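Note that one protein chain of the assembly has been removed; the remaining protein chains are unaltered in position.
As written, the chains take the letters A and B, and residue 1 is the first residue of each chain.
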Amino acid sequence: MEKTLSELAEYLGGKLGGDGSVTLTGVAGLDDARGCHISFLANHKYAAKVATTQAGAVILPPGGESHGRNVIYLANPYLGFAKLVTLFHVHPLQVKGIMPGAFLGERVSLGTDVTVYPGAYVGDGVKLGDRVVLFPGVALYEGAEVGSDTVLHANVSVRERCRIGSGVTIHNGTVVGSDGFGYALDGADHFKIPQVGIVVIEDDVEIGANTTIDRAALGVTLIKRGAKIDNLVQIAHNCIIGAHTVIVSQVGVSGSTRLGEYVTLGGQVGVAGHLEIGDRVMVGAKSGIHGDIPAGQVYSGYPAMPHKQWLKAAMIAPKIPEMRRKIMALEKRFKELEALLPASKED
Amino acid sequence: MEKTLSELAEYLGGKLGGDGSVTLTGVAGLDDARGCHISFLANHKYAAKVATTQAGAVILPPGGESHGRNVIYLANPYLGFAKLVTLFHVHPLQVKGIMPGAFLGERVSLGTDVTVYPGAYVGDGVKLGDRVVLFPGVALYEGAEVGSDTVLHANVSVRERCRIGSGVTIHNGTVVGSDGFGYALDGADHFKIPQVGIVVIEDDVEIGANTTIDRAALGVTLIKRGAKIDNLVQIAHNCIIGAHTVIVSQVGVSGSTRLGEYVTLGGQVGVAGHLEIGDRVMVGAKSGIHGDIPAGQVYSGYPAMPHKQWLKAAMIAPKIPEMRRKIMALEKRFKELEALLPASKED
Partner (left out) sequence: MEKTLSELAEYLGGKLGGDGSVTLTGVAGLDDARGCHISFLANHKYAAKVATTQAGAVILPPGGESHGRNVIYLANPYLGFAKLVTLFHVHPLQVKGIMPGAFLGERVSLGTDVTVYPGAYVGDGVKLGDRVVLFPGVALYEGAEVGSDTVLHANVSVRERCRIGSGVTIHNGTVVGSDGFGYALDGADHFKIPQVGIVVIEDDVEIGANTTIDRAALGVTLIKRGAKIDNLVQIAHNCIIGAHTVIVSQVGVSGSTRLGEYVTLGGQVGVAGHLEIGDRVMVGAKSGIHGDIPAGQVYSGYPAMPHKQWLKAAMIAPKIPEMRRKIMALEKRFKELEALLPASKED
């Protein structure tokens, strides 16, 4: 594919600077770009590279220094970059139909232009929307539903009766609908709480690789529209993950916790069960959340506290041994001082 | 299925209150229940809901306020709930036999009523007990053994010669018997310590999704009877996990560590290698265990300490910056004070 800079400026809704007739065939970073590439400046720290890049054109924020380059000025250059990578480098998955070696159960409902790779298994009563793609080793248990334009990568499991919306992508090895973890002590044994609920994943969700989302005990574990979940994340039974919420890798969310909209959880965060995390809350990587957090707050630490407080506490942590020594020194000096002052000995 | 409240009271061994002839067809939470449902009060915090629930009957602890409801009084209402969910809502897996598309190696020993789904692989010399179910994508390597009434969900791997007991459930994507992680430096290279031991999983164990249990270097990695392990847990080589021990999601247990019976490890806990964790020890979520813990102790924190001590330390953590300021203020005042007291300047 070949586009002129003018065409790209129009496509992105940006303002052209320099020669709009230059032709471009791809996107690359400032360091790697050559004359056929358009690059972008998303982080001001790299502004000097605009002068030295070999790129044929650069996407800059409004007012950015062009250093004589051909440019597109755009409020969000990173978004422009993403859109051009999509334009130049992303190709739709080929429709392959039901391939030999794919396993289809009974009463399966298929949309148009579905692709089922060899070694994928579609259980009895499963419903697949249009243009669904199931890569090898995908296992859809009985009664699962998958909406249109959804892609399940190799070795994804979707357990019985779980429902996945449209435009969803789930990466390899992820498990949707495994049993929640619940037992009641029955004398010396753990009696299993049957997990007879399901998982519902709404439209436009993306889930990374080897993540696990447990089905509800009763009712539903719910991942709302547009949520983005990274690799190796654990979502326990009966959680509700709000719309457009972002969960980074290796986070664990315990049972029945509700996250609001546009929440961001950093990597390796743990959230205890039965909590309410408000809209647009941000939690720093590796934090441990033991209580509710109101909307809009930024928290960090283990146990978590307001982020600014944590920054201060964290900065001082290495100085705690010194603090202890100082306290002991003060006590000693104090005792010596008191010895000099008979009057203070009364109490 | 339809049961009268009297029948259910007798089934659970509880005491009937109200109208025993009311018929019930399922179990639901206090909020969602309708007249056909029996509900339960497990957490005193929700006691007021007993008055307002639409449930046809409620399981209460002895002496619980019935608010005029039909009730079953039971010492452990949560256990009663679990038993009734099992009664009403859990159906045995259908026996499907060796389905087309299942792969069986040579010298495979099969019990009666075994189900092997399409795309499951049963290696040479594997032994399967009665009523074993292998979902699609299960891979049993050469010489693996699986006891009766054990269910392996889609994409579970069981490596060569590992042995799984009876009544075991392993959820999707879990790996039993991958190589332990061990190398010896050989000049500039890491020389692999071959991992020629196995994993043994005893009866009535349940293991979640995408968990990994490494085979022993020599000998056995052992998961004892009735242990319950959640999703995304790492059990390293040569560990012994005691009977009825509960390990919550994303825990990591390092090599050769032994956990006693009825231990509970909270989510994201890390346990160092070669440790002894005694019977009935409880460890709070996200803790890091660097030393042995005697039986019966409750620990938390990173590094871990007795839980009560950690609660105090954790509560004070946000105040550490203030503590530092106070120490500095005391030092300053002290200096000023000493300046006023010539006598104290001697030392």
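Throughout what follows, a contact is a pair of C-beta atoms (placed from the backbone, for glycine too) under 8 Å apart; a residue touches a chain by one contact, two chains touch by 3 or more.
What you see is a predicted model; the values in this text were computed from it and never measured.
Within the whole complex, the absent chain has one touching residue among A:T25, A:S166 or A:N231, and that is A:N231.
Touch with the chain omitted from the figure is made, among B:V175, B:V248, B:V263 or B:V283, by B:V175.
The missing chain, though absent from the display, is touched by one residue of A:G17, A:G56 or A:P136; that residue is A:P136. When the missing chain is restored to the complex, the residue among A:T4, A:T23, A:N76 or A:S166 that touches it is A:N76. In the complete assembly, the contact with the undisplayed chain comes from A:V85, out of A:V22, A:V85, A:V220 or A:V298.
Contacts to the hidden chain, counted on chain A, fall at residues 27-29, 32, 76, 78-79, 81-83, 85-86, 89-90, 101, 117-119, 135-137, 153-155, 169, 171-173, 204, 206, 208-210, 226, 228, 230-232, 244, 246, 248-250, 267-268, 285-286, 302, 314, 317-318, 320-321, 323-324, 327, 330-331, 334, 337-338, 341, 343-344, 347.
The chain not displayed touches chain B at residues 101, 103, 119, 121, 137, 139, 141, 155, 157, 159, 173, 175, 178-179, 181-186, 188-194, 196, 210-212, 214, 217-219, 232, 234, 236, 250, 252, 254, 268, 270, 272, 288, 301-303, 305, 309-310, 312-313, 316-317, 319-320, 323, 326-327, 330, 333-334, 336-337, 340.
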